[in-house]
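Let me begin by handing over the structure; questions about it come next.
What you see is the complex with one protein chain gone and the rest in place.
Which chain is which? They are A and B, in the order written, and residues in each are numbered from 1.
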Amino acid sequence: MFSYCTDPDTLSGLTWLSCYLTTGKHMALYGSFGTVLLLLAITAPTALALGFVGASAARSHIAPLSWLGKFYIAIVRGVPDIAFFLFFVIALDQGIEYLRHKLRCPDWSEPIRQGNDFVVCSAAKMPLSTAPQWLHEIYGFGLAVVTFAIVFGAFAANVLFGAMRAVPRAQIETAEAYGMSRRQAFWRVLVPQMWIYALPGLSNLWMVLIKATPLLFLLGVEDIVYWARELGGAKTARFTSYPHPDWRMWYFLALLVFYLVFTRVSEVALERLTRRLSRGQATAAGEALRKAATT
Amino acid sequence: MKNLILTTAALALSAGFAMADTVRLGTEGAYPPFNFLNDDGEVDGFERELGDELCARAELTCEWVTNDWDSIIPNLVSGNYDAIIAGMSITDEREEVIDFTQNYTQPDPSAYMVLAGNEGLDVTDAVIAAQTNTIQAAFVADMGAQLVEFATPDETISAVRSGEADAVLADKSYLAPIAEENADLSLLDRDELIGGGIGMGLRESDEELRETFDAAIQSMKDDGSLNELIEKWDVGETF
Partner (left out) sequence: MSCWQTIQDYGLRSLGYGERLLPRSDFTLCQQFTLIGSGLLWNIYFAVLALLAGFVLANALAVAKGAKTPILRKPAEWFIFVFRGSPLFIQFFFGYFLFLSLKGVSPVFTPFTSAALGALVVLFFNTSAYSAEIFHGALRSVPKGDLEAADAYGFSGLARFRRIVWPTAMRLAWPAYTNEAIFLFHATVLVFFSGFPAWQQKGDALYYASYFADKTFNPFIPYPILAGYFILLTLLIIGIFGLINRHLNRHLPQDARQRLRFRPNLIR
């Protein structure tokens, strides 16, 4: 990074540190903070959408759909996320390639499962083996997002399911009295009002999601924990210009600070959102806001 | 016009590259001197140089991928990369699931590392640390000593330092540089011959690629360039 970094053995103190902290590996560590934030930014809305679908299915009047929704909520919530991550990504990857194989190579005669091997035609590979490395990384990241979204979608579905039930029955009855259909009452009355009931649960879910991100490395994504472990481990002078003893404690301390700050920022933001959403709602908090505005 | 010709030439070139399939090499990147990430975050080490040379000889375009050790075989058989080159000893259990090329290192003995001054340790009646799910862990369990397993190699060495374990059992070429540079740690004279040599792992259905790499390794053995690499990185006896 800096010009004086060419010969780290001669350096000491702060100059050494400034070189050490700007190696390519450290840059990868800093970049992985971005990966984690990006994952959160994509996963949260996806999980919410999945949760909404799951909750709507669970309260559906069509029995099989309702069973499916409840099954999804119950099963995925019942499994520890780590156990799920350890086999689901490979299963998902193979599932996608299997489907593509059926579409792209209909005349393929050899079996897909050959002993232990999972063999699809090369046109069905995801991504193609000729694709550049960054495409593979994006694909891996995409799989991680989907896996996270499925797990947290189930929790979100559970929260939204409760929130939909919490909207006062009288509101729906009024909507029906005005001649709205079931669909209209759902979209125009129930959905706009349920968020305030869902918010405490969803905020907590967000906090849990933040704290689940250290598991990303299980999904093959090189995240902050991966790099912190890699960089923190003791290094001998033969393999690096910056030998040091076991420094994992300092790296994990930095991660700890990152998570604490991130949690705090989230708390403040969610607090504001709660105030905003309470406006004009038929709840105690909404009533308090109304009174404060009129007096 | 000149531009146009150049572009078509470039296209033809890249098409030619695409024809020669890219071979993806999976490694762990946490096991010096075999494979590790250097300061720039790139795969480096004995196997990096070896793999690049093998690909050059076999006229393949190769790409390096890092993968967690625990899932390195499942990801190979499911097709996420085409070969494992990660310091993997050839064992019977692994042979049942994947195929290996011929070995490119001599069988590497495993060594015990203890706190300096504790060289008189009787390992059969001691607490031995090993990384979870390694051949060394299985060996210690067999031997009947007290086994204590840690998730990463770093933790096994910390365990010896903190007194949680009396010794750590791991590959000698991994422990030797550590014992050399740290005055408070030293190796026991006793070695254990556990694994076979190290080879590249490939899918059983990928016979053609296995033969290609096998031939490339043979040619490196024949002209002595493999021995040079082994000496350079100090990964055991030469052939």
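The rule is short, and it goes like this: contacts are C-beta pairs under 8 Å (C-beta built on N, C-alpha and C of every residue); 3 or more make two chains touch, one makes a residue touch a chain.
Keep in mind that this is a model prediction, so the values were computed, not measured.
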Option touching the unshown chain, where A:L11, A:L39, A:A57 or A:I90 are the choices: A:I90
Touching residue (missing chain; options A:C5, A:A198, A:V221 or A:A234): A:A198
Listed residues A:N158, A:Q193 or A:S278, member touching the removed chain: A:N158
Footprint left on chain B by the chain that the document does not show: 70-71, 73-74, 77, 93-94, 97-98, 129, 132-133, 138, 141-142, 144, 146-151, 155, 159, 162-164
Residues in chain A touching the chain absent from view: 74-75, 77-84, 86-87, 90-91, 116, 155, 158-159, 162-163, 165-166, 197-198, 200-201, 204-205, 207-208, 211-215, 225, 248-249, 252, 255-256, 259-260, 263-264
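The rule is short, and it goes like this: only the chains that are shown with their structure count from here on.
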Contact footprint of chain A on chain B as seen in their complex: 18, 21-22, 24, 29-30, 32-33, 36-42, 44-45, 63, 65-68, 71, 74-75, 77-80, 82, 97-98, 152-154, 157-158, 177-178, 180-181, 203-206
Sites on chain A touched by chain B in the complex: 23-25, 27-28, 86, 90, 93-94, 97, 114-120, 122, 125, 129-130, 133, 136, 217-218, 220, 222, 229-230, 232-234, 236-243, 246, 248
